[in-house]
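Encoded as structure tokens, here's the structure I'll be asking about.
Complex shown without one protein chain; remaining protein chains in place.
The first chain written gets the first letter, and so on, giving A, B, C, D and E; residue counts start at 1 in each chain.
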């Protein structure tokens, strides 16, 4: 009964979370030959002020966008 | 000096937390033959939208109740 | 750049891990609209003696099997 | 269905772990008004070379003892 | 590409976080012979009601202060 934790930027809507946990659960259950009911998924959301790469806070690097769009419009790099 | 982390649903009152950390500390200290002062307990609260089992968010399965009562009145299962 | 952690029973072969991290990465990248290169996956393996549900060690409940087969042949329950 | 993680020094025997997870599960179930079956306990064991307080590795401070006895006979302090 | 997590009391200002992640990143990169760009730092903030030592919540022991000043003026001990 695996426990999967997803650390990600804060603020995605519940519809996105609903879809994410379903997809991860199915993927893990299939890959590990487990029943989906045995899989737990925890989402841990981080404020961009609490996540840093290369010594820089993501709030400074990327602002508040998500995914590819957030990154492409930011002056920093990926997110 | 063990560090105990309790991941649980968000929202229990401080009185409950106070009692919980005291009880866990005493249990761990006794079991491991340690002084209670050496035990750290961290409570990590999760929104029901950030916890899923069987691919379903607990906010969808259980709503916002706690413990046995929350589960018994929910249309889903345990919580 | 999400960080996904999978806590699971110890001992699966590297072929299974290789397949697992690829599948999770693709699932998360698609769901969150991110490039796969931005996704990190960490596998944390637990000895069955270090994982308990219902107050019983999995080494006592399930022995050393994995997935559905491990559980079905065990005298305990799921794993 | 809380998930309790216990980070502690590596090497305690399975009898001690069996007793520990049972006691923690009962404590948490009682405190949070949950069924014991809903509680998961994970034990995470750390080598003394991977745990430091005050900037000093516990392998340097305490050697390899456990609990009060380990500490009392060590030249360092508590463990 | 190490991932460093800092669990600490909630509420420090972003200027302090900015300085903290930069300093940790430089320290880790230097110590481990890595480029700073490869280091990730995550800050996990805990409410004083969710952190306990010796079986007592820090909100009861220390109130809401930070660092040495917070402790020195508190009736409890360190924080």
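The rule is short, and it goes like this: a contact is a pair of C-beta atoms (placed from the backbone, for glycine too) under 8 Å apart; a residue touches a chain by one contact, two chains touch by 3 or more.
A quick note: this is a predicted structure, and the numbers were derived from the prediction, not measured.
Against the chain not shown here, subunit C presents residues 14, 17-18, 21-22, 24-26, 36-45. For subunit E, the residues in touch with the chain missing from this view are 1-8, 12, 16, 19-20, 23-24, 27-28, 30-35, 37-38, 53, 66-69, 78-79. Touching residues on subunit D toward the chain that is not drawn are 7, 46, 49-57, 59-60.
Going forward, only the chains that are shown with their structure count from here on.
Interface matching across A-E, B-D or A-C places the copy of B-E, with more than half of contact pairs shared by residue number, at A-E. For the touching copies subunit C and subunit D, the fraction of interface residue numbers used by both falls below half; the interface is of the different-residue type. Fitting subunit C to subunit E on Cα positions gives a rotation angle of 180°, stated in steps of 5.
In this assembly, the chain whose C-alpha centre lies farthest from subunit E is C. Averaged C-alpha coordinates put the centre of subunit D at 22 Å from the centre of subunit E.
Averaged C-alpha coordinates put the centre of subunit B at 18 Å from the centre of subunit D. Among all residues of subunit A, those that touch two or more other chains are 3, 7, 37-38, 40, 42, 53.
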